[in-house]
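Apart from one protein chain that is not included, each protein chain of the complex appears where it belongs.
In order of appearance the chains are A, B and C, and numbering begins at 1 in each one.
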Amino acid sequence: MDMGKRGFLRAGGALALVATGLLRPLRAFAQQWNKAAFETKGIAATLKALGGSGSTESAQIQITAPDIAENGAVVPITIESAIPRTQSIAILIEKNPTTLSASFDIPDGTDPFITTRVKMAETSNIYAVVRADGKYFHAAKEIKVTLGGCGG
Amino acid sequence: MKRFSPLVLLALAACATGPADEEARQRAEQVFRGSFTHGNRAIAARVEKQDEAQALCTRYRNEPPKDVAEKIESTEAAGIRYPVPGKFLGDWRQGEKIAQDGYGLRFTDPDTKRPNGGGCYNCHRIAPAEISYGTVGPSLYRFGALRGAGEPVQRYVYGKIYDAQAYLACSQMPRFGKNGVLTEEQITHLVALLLDPQSPVNK
Amino acid sequence: MPSPRLAALLIAAALPCAGLAQQDTQKEVERYRQLLAEGNPADLFEAKGEELWKARRGPKNASLEQCDLGLGAGVVKGAFAHLPRYFADTDRVQDMESRIVTCMVTLQGFTPEQAMKNPFSAPGRPSDMEALASYVAGESKGMKLDTPLAHPKEVEAFRVGEQLFYRRAGPHDFACVSCHGDNGKRIRLQDLPKLTDPNDAQKIFTTWPAYRVSQGSVRTMQHRLYDCYWQMRHPQLDYASEASIALEVFMAKYANGGEIRAPGLKR
Partner (left out) sequence: MAEPMRIRANMTGDKVEVRVLMAHEMETGQRKDGSGKLVPAHFIQNVTVTCTGRTVLSAQWGTSISKNPFMHFRFKGGKPGDKVTISWVDNKGERRTDEAVIAGG
């Protein structure tokens, strides 16, 4: 694709965007990527790789997602924690080839709330794992992934 | 002003099967042949020529007059090849796989050794475990339980899958046997899926 | 042995009703679609399309900004609402995509082959056309579709499109009407609009191009038709072919009056 300058700006309104390309310093990514956790299979093993020895089921974690996904490539999911001092939220998908999908660090001042979209290889339980005050809590929900279109 | 008035729509629709339509039909055939030129010629040849039922159903927009309908039904019925008596019921497990599978005969389906699927769930509810089913055709859930599974029903289901237009001219259902989409054996597996008391359809 | 027809009458009894399960499924699928709606990745395509539209490209090193999409050279806003339409300079009816191709040829100096080389993206191979079409369609968002049917060639395209809509062929005996002739039907879990019913057509036709989550990309109306014919076991529909445009003219007539919500978001 032979495109010229990539930056553009939409002035005014809620949609404002400035592309600054490569200008950000590397320290923005001082945080490491937890390779071990992302390559682990299984809920318990992944929890361990994330640093938890065990976790308690909690009704204070709310998973909002459809019971049925029309397509497994894009499954919308919202996780909200009402547990005081929530520090991180992780999304685990039991039957995916690798269990851990994402982990979000929630600093003070940021709501313990995250919406994203995940891929699901098949119908599976998804787990929301919350670390709060150093302890681990979780909630789970089954999402059915359906065949769509004319199939095959 | 340029807006298409309902009246014009009506006028265009009304002349759908009149003689003035023949001109539009011929022009459409010309356009059709000129619009699939880059693909597989064998597939193009297959769709350029319509068989009698296709041509009649196109002409009457799937609502043929009674005499035409009867002609289509008797012609199609005469073409059904039935298995020997007692061999209508195949294996419902294989039937379920065929009902799920949509493979075959598309221009990206080069593997002609892989059997074609029936794609039945695209249009029908069948076994209750599959929630992703279509509604273009009627629900077939509990088909055998509701209608029995004796020889006349077996024969009917086989024939209906083999050539739906033997029963209803211009049915939207593909003529799976007549057009060689499914083999006779595959059809017996589908008969079993619908009629076998052990099939999840009838549990 | 009874005739097949008689057997059918004997056997066809009241069908079991679909029951609650189906409604629950529909409700959850609807929820899935609602949850997706808060962020449409087609936004990314619109932005890229705008940039491409304004970029100097091709042998003539020109942008597409002077493209005449039917409302005069340089007018993008609202143009999509009146497409397809007849264009005097090419003496044919053109849809948005074929018209963009024309502009890429006349303004930028691409050959038609170059301009139509990659209309449908594949993973790792993005398509400029999908971005350009998203941008142009997006510039008519909120407007009512109002395609003309005045010029004799527009009328002819409608009548050809109508014939093609009902034309059954191939090993599955499919025509467009096989799936789009009734209200309230679906394939698997996907709703099928009755394209000759203005209520359905207005809601659906005006959401293309659309980001398709199953394909991870914006797909255009040309792709929708190509994909339908693929499912119909027809050969590959030529890009921007006369048949494709005739079908668009036919569908647009029933969709006229519908609010443009393109680029949309779909399974």
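Methods note: a residue touches a chain if its C-beta (ideal position, glycine included) is under 8 Å from a C-beta of that chain, and two chains touch if they have at least 3 such contacts.
Keep in mind that this is a model prediction, so the values were computed, not measured.
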Where the missing chain makes contact, among the chains that are shown: A, C
Residue of A:S58, A:T86 or A:S101 in touch with the missing chain, whole complex considered: A:S101
Missing-partner contacts on subunit A, residue numbers: 6-8, 13-24, 28-29, 31, 33-34, 38, 73-75, 78, 93, 96-98, 100-107, 109-111, 113-120
Hidden partner chain, residues of subunit C it touches: 38-41, 43-44, 47-48, 123-124, 211, 213, 216
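Quick note on the criterion: only the chains that are shown with their structure count from here on.
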Topology of the chain contact graph, where touching chains are joined (line, ring, star, complete, other): complete
Innermost chain, taking as reference the mean of every protein Cα atom displayed: C
Per Cα centroids, the chain farthest from subunit C: A
Mean-CA-position distance for subunit C and subunit A (Å): 33
Centroid spacing, where centroids are CA-atom means, of subunit B and subunit C in whole angstrom: 25
Where subunit B touches two or more other chains at once, by residue number: 121-122, 131-132
Sequence positions of subunit C contacting 2 or more other chains: 25, 187-189, 231
Residue ranges of subunit B touching subunit C (in the complex, touch as defined): 2-4, 8-9, 12, 16, 21, 24-25, 27-28, 31-32, 34-41, 43-44, 46-48, 50, 53-54, 57-58, 61-62, 73, 77, 80, 105-108, 121-123, 125, 128, 131-136, 138-139, 141-142, 146-147, 152-153, 155-156, 159-160, 166-168, 172, 174-175, 179-181
Complex contacts: residues of subunit A adjacent to subunit B: 68, 144, 146-148, 150-152
Of subunit C, residues touching subunit B in the complex: 1-5, 7-8, 10-11, 13, 15-18, 21-22, 25, 146-150, 156, 158-160, 162-164, 166-175, 177-179, 181-182, 184-189, 192, 229-231, 233-238, 241-244, 246, 253-254, 256-257
